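The complex is shown incomplete by one protein chain, all other protein chains being positioned as in the whole.
After this line comes subunit A, so read on.
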Amino acid sequence: MLETKNLTKAFKKKTVVSEVNIYLEKGESVGLLGPNGAGKSTTISMISTLLPPTSGEVWFNGQNALKESQGLRKVMGVVPQEIALYEELSAYENMKFFGKVYGLRGKELESRITHVLDLIGLTDRKKDAVNTYSGGMKRRINIGVTLLHEPEILIMDEPTVGIDPQSRNYILDMIKTLNKEKGITVLYTSHYMEEVEKLCDRVYIMDHGEIIASGTNEELKSILSNEETIQIDVHTLSMGFQDNLLHHSSIRKVTEEGLGYRVIAPKGEDLLSEVFELAKQTHTKITGVSIQTPSLEDVFLHLTGRKLRD
């Protein structure tokens, strides 16, 4: 349905997106995961024809979308990272305007507005100015105006940034419903791996402007199939203990995680007794140990040596 070919963007000789190749099949939910500054928003801007790429192509249903952008724009909905609304106007007035921009008129427009307001749970507040809304409500109306023209493909740029967990769950459930029940194709960018894991069938991991891995959640996690993650909670963080862990021959990676350490090591190694011994040597009191299945966060850590939120 949508495919990019060697999409590259350089600003004043600095390449921020380099030869990105991604594709989306109809009805799929695809995640673009990466830390801040990885190039996700630039990639999305190029895919949505907002920003012309330095080189590369975007193909939509067999057409070059960069040359024939109208075809894609009619069926695409883009949810920007910022609250892109006229905040002095009400939710209803914003919806009416953006609906008209997509050619909706009369009863059809009114019925779509009613439906979307219901979907985003803002029917009761539709006449209030957007600048009186809470952060979560603004995020919902930000998504709502994108749904009015019933897009076939929904491109979302970190749509849950800066909101409370309750609103985030509401939005994630809504997107999942749109994808699974309405068959809307979703391209979802985030630096929250839990969101991408929950929503997306396939994931592209991006760092420093490049796609460094891609596949289904399971495929990506299988990169770490021979490894396991051990979470070691301690009473007090100790540099000595961390050094000991780092210099252990079987341990691949060590990162600080809250009041403890997250250790990636080969599966099957009887490491626990040695970990306790290392703690004892540095007078570190271990308060808990758990062995966890790898997450996309671990995959990213494995691939880049950094955490997603670094």
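Note that a contact is a pair of C-beta atoms (placed from the backbone, for glycine too) under 8 Å apart; a residue touches a chain by one contact, two chains touch by 3 or more; residues count from 1.
Following the convention adopted for this analysis, contacts and distances are computed from a predicted model.
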- Item | Record-based protein name (UniProt) of the chain missing from this complex, from "Pimeloyl-CoA dehydrogenase large subunit", "ABC-2 type transport system permease protein", "Cytochrome c-type biogenesis protein CcmF" or "Multiple resistance and pH homeostasis protein D" | "ABC-2 type transport system permease protein"
- Of the listed residues A:1, A:84 or A:161, which contacts the missing chain in the full complex? A:84
- Of the residues in subunit A, which ones touch the absent chain? 11-12, 48-52, 70, 73-74, 76-78, 80-89, 93, 97-98, 100-103, 145
